[in-house]
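The complex appears here without one of its protein chains, the remainder shown in place.
Read from first to last, the chains carry the letters A, B and C; within each, the first residue is number 1.
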Amino acid sequence: MSSKLFAVIAGAGTGTGRAAALRFSKAYPVVLMARKPGSYQDTVSEINQAGGKAVGISADVTDTQSMGHAFDAIKKELPDFKLAAAVYNVASGYMIKPFLELKPEDLDSSLSGSARGLFNFAQKTIPLLLDAVPESEHSPTLLITGATASLRGSAKFGALAAGMFARRGLAQSLAREFHPQGVHIAHSIIDGLIDVPRTKAYATNDGVEDGKLKPEAIAESYWYLHTQPRSAFTQELDLRPYVERF
Amino acid sequence: MSSKLFAVIAGAGTGTGRAAALRFSKAYPVVLMARKPGSYQDTVSEINQAGGKAVGISADVTDTQSMGHAFDAIKKELPDFKLAAAVYNVASGYMIKPFLELKPEDLDSSLSGSARGLFNFAQKTIPLLLDAVPESEHSPTLLITGATASLRGSAKFGALAAGMFARRGLAQSLAREFHPQGVHIAHSIIDGLIDVPRTKAYATNDGVEDGKLKPEAIAESYWYLHTQPRSAFTQELDLRPYVERF
Amino acid sequence: MSSKLFAVIAGAGTGTGRAAALRFSKAYPVVLMARKPGSYQDTVSEINQAGGKAVGISADVTDTQSMGHAFDAIKKELPDFKLAAAVYNVASGYMIKPFLELKPEDLDSSLSGSARGLFNFAQKTIPLLLDAVPESEHSPTLLITGATASLRGSAKFGALAAGMFARRGLAQSLAREFHPQGVHIAHSIIDGLIDVPRTKAYATNDGVEDGKLKPEAIAESYWYLHTQPRSAFTQELDLRPYVERF
Partner (left out) sequence: MSSKLFAVIAGAGTGTGRAAALRFSKAYPVVLMARKPGSYQDTVSEINQAGGKAVGISADVTDTQSMGHAFDAIKKELPDFKLAAAVYNVASGYMIKPFLELKPEDLDSSLSGSARGLFNFAQKTIPLLLDAVPESEHSPTLLITGATASLRGSAKFGALAAGMFARRGLAQSLAREFHPQGVHIAHSIIDGLIDVPRTKAYATNDGVEDGKLKPEAIAESYWYLHTQPRSAFTQELDLRPYVERF
């Protein structure tokens, strides 16, 4: 059945992941993936209560076995559905530390969440996205969240930059391989603080009210990217608050 | 009156300019600007007949006097309107020539259309966009068309690259100055052939039907950029057909 | 005679141009080009008194006729010499101004010095550099001075960035066309203040003594670029003081 499409969001906790789940749930059943149920339960309930359809699945994107189980579970939950959109929004730990104080584990943790997790998620989702090409109204899309550190290795951001640069390199490579096959791969540079409870205490530039990125605005841009016809795919865009220095 | 907003498109001939005029005319009266009436007349008629409002103005963006007259005329035509969106889509001549065969006039022509024209257009529109900040539902926006040659100086594309690099440098500078004042400046890298009558004869990659950029898709991305809330402005994105090598 | 080689420096006044003239004069007779004799006379004398050979020529790189005369004069002065190295170091006016206060002449002045001048200089020197390929020990080289504004359009630097972006786009295009013909085109991003009398009053980062770029260090890097074998050409490098933020 051509209209049975779903979306999956990895890193569906607060912020961008939650907002993307809400946005995509207006059009598709959505699967929210996070390590702990506590990260997605409220959003799953919210979507289901609002008349949408949401499923939560606990999984660790950095672990191939866990990903295997997760996608088996998805297949059981949504047996006839094809994958219209996959969002990779796993955070890799925001770490600012003098280089000589970093531990090898800090680097590994960043590389795992930023690159290995995307690798595993893409290996699971791209075959499903390819399979949906003939039937999806919009080109099946893999949306990947980047950051300032994807483009710039700032002092004391070495571990984070290594991971986010790696994520971007992999995203580019996926775009060049799969665009011609009809799967859209887009990478968004989120250049600024996101307006979530965790960043409440951080001051915005110029002290303005709307000086942080609203998760809903990021999610809306993900939806827009998903709807781009394949005659005009965006591979990369930046998103930043109007008062952000760059 | 807060709801009286309009849009202006420079380089409103065929392709992206025409499509942008049609797209923005769904929301605003639009002013189409081109050197010759023949470039915009049909689109103006089409919009007016469809129940929209369009005005055509002949002007040369590279000539400050001509621009002065044009914006005086706009003020007369739309006396109480504020400027919600301005699109700079002037082509600067697609010239492929061994460097030693180029004439100084080739360079000047590229610099004029690509940079001087944007400079003049921005000097006329930015004060109007700033003036609309308090009243426009969407942040007032200056949308600027870029190209592959904005990022890459290919062999034999020296004149074109000089102009398009200059345009991009100016666009960045405008974004950094005016974003904090609430005016959104976005630059789109159009990386591929646009599907217009002039490119009919050019083969697409992989010989596919939709291997060229549809002007309507570009226009839709311009509209999306215009609607971004200021908590998440995009300064630059790329747009290319799915089969395009990059 | 294969050993009769010379170098020409445009923008040979103080700073980088003067230092490049001194550095290249250790290996070649050098022609110093500037609009006014006052800019090069002292350096010409200094080189000649030290046993080198230097010739000063007044010319305006933005004027093709003036460039024609200049290269005729060079041919008379150094009739049997081939061109080993050409340095384009013309400054385009360091202008920081709110965009709406800029005049069209400010933009034109930047585009002229940054792009049109390089265009004219390259049209005169590249044929001479190509002619020297078989005989020059080092690959004949066109060295082009860039700046922070070549890569970044900062707020209020719009005119400068337009010019310097254009210069870089043209430099890239020249490299892609002429590297395969054996002429080396290198662009150096000078990212910081140069230590010349004019910048004496400007504070350095961290207040250190050597926080500005020494012209001699830039000139040494130009000489190194010139000596690169064609199996390993550098097209672009950055140069900045160790304390510079970037």
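Assume contacts are C-beta pairs under 8 Å (C-beta built on N, C-alpha and C of every residue); 3 or more make two chains touch, one makes a residue touch a chain.
For clarity, every value in this text was computed on a predicted model and none was experimentally measured.
Visitor: For the full complex, can you list every visible chain touched by the one that's not shown?
Guide: If we consider the entire complex, the absent chain touches A, C.
Visitor: Among A:Phe6, A:Tyr88 or A:Phe119, which residue is in touch with the absent chain?
Guide: Within the whole complex, the residue contacting the unshown chain is A:Phe119.
Visitor: Among A:Leu5, A:Leu78 or A:Leu170, single out the residue that touches the unshown chain.
Guide: Considering all chains, including the one not shown, the answer is A:Leu170.
Visitor: For the chain that got dropped from the picture, name the residues of subunit A it touches.
Guide: 64, 98-100, 102, 104, 107-108, 111, 115-116, 119-120, 122-123, 126-127, 149, 152-159, 161-178
Visitor: Please identify, in ascending order, the residues of subunit C that touch the omitted chain?
Guide: 139, 176, 179-180, 182, 184, 195, 205-206, 210-214, 217-218, 220-221, 224, 228-244, 246
Keep in mind that, in the parts below, only the chains that are shown with their structure count from here on.
Visitor: At the subunit B/subunit C interface, shared numbers over all numbers used: above half (same) or below half (different)?
Guide: Here the answer is same, because the shared fraction of interface numbers exceeds one half.
Visitor: Identify the chain whose mean C-alpha position lies nearest to the mean of all protein C-alpha atoms shown.
Guide: B
Visitor: Which chain's mean C-alpha position is the greatest distance from subunit A's?
Guide: C
Visitor: Once you find the CA centre of subunit A and the CA centre of subunit C, what distance in Å lies between them?
Guide: 46
Visitor: Roughly how far is subunit B from subunit C, going centre to centre by Cα mean, in whole Å?
Guide: 34
Visitor: At which residue positions does subunit C touch at least two other chains?
Guide: As it turns out, subunit C has no residue touching two or more other chains.
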